[in-house]
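See structure below.
A protein chain is absent from this complex, but the other protein chains hold their places.
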Amino acid sequence: MTNQTDPTGDVRLTGISKTYGAFTAVHPLDLTVPQGSFFALLGASGCGKTTTLRMIAGLEEPSSGTVFLGDQDVTALPPYKRPVNTVFQSYALFPHLDIFENVAFGLRRRGWKSVKKQVEEMLDLVQLGEQARKKPHQLSGGQQQRVAVARALINHPKVLLLDEPLGALDLKLRRQMQLELKRIQTEVGITFIHVTHDQEEAMTMADTVAVMNAGRVEQLGTPADLYENPRTTFVANFLGTSNFIEAEVDSKSGDDIVLKAGGGKLLLPEARCGAPTTTGGKVLVGVRPEKISLTHADDAGEIPEGRNRITGRIADSSFIGVSTQYVVDSPVCADFEVYAQNLDRDPRLVPGAEVVLHWNPAHTFGLDATQDADAGVEEAA
Amino acid sequence: MSTLTEAPPPLAPEAPGPKPPKRRGRWTPYWLLLPGILWLLVFFALPMVYQASTSVQTGSLEEGYKVTWHFATYWDALSAYWPQFVRSVLYAGTATILCLLLGYPLAYLIAFRAGRWRNLIMILVIAPFFTSFLIRTLAWKTILADGGPLVGALNTLHVLDVTSWLGLTAGDRVLATPLAVICGLTYNFLPFMILPLYTSLERIDGRLHEAAGDLYARPWTTFRKVTFPLSMPGVVSGTLLTFIPAAGDYVNADLLGSTDTRMVGNVIQTQFLRVLDYPTAAALSFILMAAILLMVTLYIRRSGTEDLV
Partner (left out) sequence: MPFVNWLKRNLVVIAGLLTLAYLLLPNIIVTVFSFNKPKGRFNYEWQQFSLDAWKDPCGVSDLCGSLSVSLQIAFWATLGATLLGTLIAFALVRYRFRARGAVNSLIFLPMAMPEVVMAASLLTLFLNMGAQLGFWTILIAHIMFCLSFVVTAVKARVMSMDPKLEEAARDLYAGPFQTFVRVTLPIAAPGIAAGALLAFALSFDDFIITNFNAGSTLTFPMFVWGSAQRGTPVQINVIGTAMFVVAVLFVLASMAVGHRRNRQKA
């Protein structure tokens, strides 16, 4: 055993994989989660995120690879010998024990005699001091969720694993619990690894997000980085909505690449292009719907110079309060999505109207055109 | 036999559920199974083998029996006791149908109409089990007594004329007639019908009734097209749980019947315990077992195993 007070408490996975017969749930994977961070594994169901989590917990034996906690190799340790605790999906609270005993369970198993003080403090932390003697089924979903967190945290694990902890809650409660979990994490400073399929949840809570797809990590980064600079169409579609235009590299102009799409030209900062940029090469040009401005074709002259522009016709519009979402039919891309904030609504922007779409070239990103532009659309829905 | 669980035992090996999780100890399941399975092998399966062997033995009690592959015992037993076999099937079949007709309304009442009385009625269905079924069967001797109020009433209403004409009763007696035996069988196995019926009815979503009503089904149509088909698993396991023990029963025929109402169970009991003609008794028991297993298999296959819980 290496010493428990290792200053570097990072979780390191090296070459870890899991196969069930012919099916590979997780391809060999290297991942480092820095100590004290809030890390999210994001992906659709069946992408291998939960399996990865369970291998860290020790509930699943990896087919290959090693799990390190700090310097300690814990790959061969059973779950009850790992300084790691889990908040299970649907909580797995012991139905035959009251809240107090549920929270005290881990301490008692480790031979603690007096647990009262710790349990009460922990219940106060999650604001459930009053409910100590109730049974789990007498609590609301949100309360049960907090008990599950308390039951795991009281053991002061090096890492807290959260397996879709908010999946069973309704939207409003989920928002509230996201902030609550974030608060607790900041307060206790323990590493949180959070598995979720909800991109908004991952982006709200985590410092670092790893997007998983089909047993591999597609991209890893801060939420803003993933959103602004997706490196694959899967990430671009899974996190929010993206519009893609197939374009051909024409020339270079300073730091920008000039692309041909349909009859027009588009600019793309070279730094934001993840595809080969040889002249004649194909590139998928992506832009987020909220970056785009919409101007009626009659006013096209008022659009400032230097912006990327595309013409089209509004196919559909839906008013959703804070914004209006338009679907625009354009020669370079059918179903171009545009979200316009409802500041000064132009009454001419109705279905059938001819419009010009334009945006700051800095908001453009370029991806390898060999991939499926719709990857991740289904999963995100 | 008696039972008191809310959920009656399933009557068919159930379809495999979700895959059980794989565990590290490869031999653990075998160690867990060993004592119980050994018990069943030695005291359930092995006796069947002994019985089969006994049925083809010849000899006498004094000189002992030897296996002589004397299959004629089967033929002799069948030709001597076929009326008892036929009676067993007829009585048990009639009792099963009566159980279904009587039990369904009560199960329906508990499932959908009892409201806050549900628990109480449930207790009243189960509680009689705690009085030995032999004592309760003897009570029917009082209820059906010659010249008693029930028989008197049936006589006045000329019901007994009809049943006499059907060969179910004789003269103005009910006791010691087929009717008394069927009545006893129906009474004894009725809870075995009610409990599975109730379990499958209770699972039906009450909103389905409303939906059927909403879609222009009258109450009777709702029952025929929605409720009854959905309760089929209960009907199937209820009829099996009633028919099987009723067909092998000899207590009702003995206590409430006469020598003219003897069923195959009575013959097996007498041959084994009084006449001590073991080969004949074993052959009869074997035929009964084979017949029941055959009927059950056909019945389950016909009604669709997947629906059985």
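Letters A and B name the chains as they come in the text, with residue numbers starting at 1 for each one.
Just so we're on the same page, a contact is a pair of C-beta atoms (placed from the backbone, for glycine too) under 8 Å apart; a residue touches a chain by one contact, two chains touch by 3 or more.
Computed from a prediction, not measured in an experiment: that's the story for all the values here.
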Residue among B:56, B:110 or B:236 that touches the chain left out of view: B:110
Residue among B:77, B:151 or B:190 that touches the chain left out of view: B:190
Among A:65, A:79 or A:167, the residue in touch with the chain that has been omitted: A:79
Listed residues B:182, B:235 or B:292, member touching the removed chain: B:292
Residues of subunit A (touch criterion as defined above) contacting the omitted chain: 57-59, 78-81, 84-86, 88-90, 92-96, 105-106, 109-110, 134-135, 138, 151-152, 155
Residue ranges of subunit B at the interface with the undisplayed chain: 1-5, 7, 9-14, 17, 19-23, 28-30, 32-33, 35-37, 39-41, 43-48, 50-51, 54, 102-103, 105-110, 113, 119, 121, 123-143, 145, 187, 190-191, 194, 240, 244-245, 247-251, 255, 265, 268-269, 272-273, 278, 281-282, 285, 288-289, 292-293, 296
